[in-house]
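Down below is the structure, laid out as structure tokens.
Yeah, one chain of the complex is gone here, protein chain that is, but the others are all in their spots.
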Amino acid sequence: MTSSHPSLESIHHSVRATNPLVHCLTNSVVQEITADVLLAVGASPAMVSHPEEAEQFAAVASAVLVNVGNPDPPMIDAMRSAVKVARELGTPWVLDPVAVGGLTVRTELASSLVYANPAVIRANASEVINLHAAVTRTQAQGGRGVDSTDCPESALEAASALAEITGGVVAISGATDIIVSAHRITKIRGGSELMPLVIGTGCSLGAVVAAYTASTDYYHDAAVAAHAAYATAAEHAAKHSNGPGTFHAQWIDALYASLPNMAEIEES
Amino acid sequence: MTSSHPSLESIHHSVRATNPLVHCLTNSVVQEITADVLLAVGASPAMVSHPEEAEQFAAVASAVLVNVGNPDPPMIDAMRSAVKVARELGTPWVLDPVAVGGLTVRTELASSLVYANPAVIRANASEVINLHAAVTRTQAQGGRGVDSTDCPESALEAASALAEITGGVVAISGATDIIVSAHRITKIRGGSELMPLVIGTGCSLGAVVAAYTASTDYYHDAAVAAHAAYATAAEHAAKHSNGPGTFHAQWIDALYASLPNMAEIEES
Partner (left out) sequence: MTSSHPSLESIHHSVRATNPLVHCLTNSVVQEITADVLLAVGASPAMVSHPEEAEQFAAVASAVLVNVGNPDPPMIDAMRSAVKVARELGTPWVLDPVAVGGLTVRTELASSLVYANPAVIRANASEVINLHAAVTRTQAQGGRGVDSTDCPESALEAASALAEITGGVVAISGATDIIVSAHRITKIRGGSELMPLVIGTGCSLGAVVAAYTASTDYYHDAAVAAHAAYATAAEHAAKHSNGPGTFHAQWIDALYASLPNMAEIEES
């Protein structure tokens, strides 16, 4: 990592200073928490998914999130339109291949979008492995819906291969998060066991990664900063809550508070 | 109730031990709270409603929830596909006939699904009465949208008749919950007046009932255990909150904490 890379602190501040407008094309279960989380970290959310409007809005957005969890046909059209515009304008966009593998509609969608050069692919280990398998037409590994049945380390090879195709970053979320791009791997340890018990904490991370890529051209660092912010907020919230209900509120407060980094970060 | 029936405690533990995957086809208002509640009680939620994917996903789910609140045409197709697969595989599924009666699309949908043998129908008293009336082509009793204008006792006859058609269980939710199946009626008293002031507490109960039916073949006991868990969590949360906002978070925490039963349960 050269000295020209931005620090975590400078990336966090840049997001708050520039208030990036994040165009979220995401599943209906997590839209509210995704918007709340973006507001907490200093970004502006907008869920615009009418196919005609998605094309118009992507053109003014600072970043685009495409989360393929449970898309209906008009949403799929909107995603393709938004990605096309983002590519043309050089706007960074993030792909979250939720539960790809056994479900054919989203697997086909996510696989084809890999070739539209997402700045970051954010997923759990099973999704990274399944997405790579789908892209290379090899046998998918299973996985049970949105849950990861694989550990992040096991997805390293698939992540590197995907990063080579996209020319971007692959972020594997898990107990230890691993951020992978050409010639660089960063591990982030921290967080809380309560985080996966709040729906949308993973999906909204994709949106935060998108916001962060809008604030620096160093997408690998942007992904690391977003994951570190999440882990820090989760550690703080776990100390002030008794279960997933109170954790949810405390975690949003902690993201808003921009606490000093509490995650352990290891470069290789 | 014979001694071979599982205890409430054993059912709660079984849900946490087996982490059932609950395929939720439910309305957009309550998707987030439904997922959060399932995670809190130890189950895994998945909202997969693209018609093509719903069929694929129902085949791997431990249980299926069909909540007819505000379905659009593709969702209706997804519900029919998922129920068909669940029946073929013997996977338990739960029907929540939200606001049936005056609204024709959902009333027709719910009425036809009664004949697909849901393990449990979960509803308020007005919905049970209206669903029975729709199924038997008699005059519906009114009811004002999702609110019940009838007391649970008044729906007992309709519930018994529906249970006879499905061969399963009918759970009438209210100030006193009543669980009805052939030769058995169980009443559950407890809860809090704040619970109906949090949107989705009723709808998410349908999902929890589904999770519980995945953990025991005694569906009547599963429904009782789910309702008792709700009432217990609500009583606990009411003591630690000042209104529906803080109640929501405390109630999720209480569901997660698996407190000893605080509801009064009466068999007959």
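In this document, chain identifiers A and B correspond to the written order of the chains, with residue numbering beginning at 1 in each.
To be clear about the criterion, a contact is a pair of C-beta atoms (placed from the backbone, for glycine too) under 8 Å apart; a residue touches a chain by one contact, two chains touch by 3 or more.
This structure is a prediction, so every number in the text was calculated from the model and none was measured.
Of the listed residues B:56, B:70 or B:261, the one in contact with the hidden chain in the full complex is B:70. Considering A:11, A:47 or A:76, the position touching the chain not shown turns out to be A:47 (whole complex). Within subunit A, the residues in touch with the undisplayed chain are 21, 28, 31-32, 35-36, 39-40, 44-50, 52-53, 56-57, 60, 74, 248-254, 256-257. As for the chain not pictured, it touches subunit B at residues 27-30, 32-33, 69-73, 99, 102-106, 144-147, 196-200, 241-246, 248-249.
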